[in-house]
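The complex appears here without one of its protein chains, the remainder shown in place.
Let's turn to subunit A:
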Amino acid sequence: MANPLDYLKETASQTAGPYVHIGLVPSDTGIEIYDHELGRDITGPNATGERIRVEGRVLDGNGAALKDVLIEVWQANAEGVYAHPENSGTVEDGFRGWGRVIADFDSGEWSFETVKPGGVPGRSGSRQAPHINLWIVARGINIGLNTRLYFDDEGTANAADPVLGRVDPPHRRDTLIATRDDSGAMPVYRFDIRLQGDGETVFFDI
């Protein structure tokens, strides 16, 4: 018998279920336990860069909006720096780049406010276009779904982005690109996520 390897096995995922809010955003269900709820403020007060709002829905294979979905957001600051020690560079005091967003219980619409991130380094000297990493969990989702939001006003950077470039057929790249609307006081990027079927969003195995 060969020399055994002693790696442990990753713990298996299970669905977050319909009551994920109790655990991760308890005050949204009326449970006031924590002094300080996590993920409510992505940027902090000192972040520089363009303030934007992102909004959308998560749609199932029947086109119905998920009203029980929770999305986690992970992004760099406007200079393209993540709030993490393995990233070179510093972020503004109070900038975390991480947030939690839930769909409205009645409409399924969700939104968050943040700053538009800068581009970040890619592998082997490449450059990634500005993007926001999203992780989607809900009842009926057995293992969290990873996707990315890119920006439709970053055409040049998007065209050179090595991750978008991996998506084949190329028309599926459009599912990762949010659409800017400048008609209001704050720029809004619209980003609907389709879990299944026509226009299915690209999800990544990271």
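Rule of thumb we're sticking to: a contact is a pair of C-beta atoms (placed from the backbone, for glycine too) under 8 Å apart; a residue touches a chain by one contact, two chains touch by 3 or more; residues count from 1.
The rule is short, and it goes like this: contacts and distances are computed from a predicted model.
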Study note, to complete from the structure: In UniProt, the chain not displayed here, chosen among "Xanthine dehydrogenase family protein", "Sugar ABC transporter permease", "NADH-quinone oxidoreductase" or "Protocatechuate 3,4-dioxygenase, beta subunit", goes by "Protocatechuate 3,4-dioxygenase, beta subunit"
Practice item. Using the touch definition up top, pick the residue from A:N62, A:T156 or A:S183 that touches the left-out chain. Key: A:N62
Check your understanding: Given the full complex, what residues of subunit A touch the hidden partner chain?
Key -> 6-24, 26, 29-31, 33-36, 38, 60-62, 64, 66, 68, 72, 74, 76, 82-87, 96-98, 120-125, 128, 131, 133, 135, 137-146, 148, 163, 166-167, 172, 195-197, 200-206
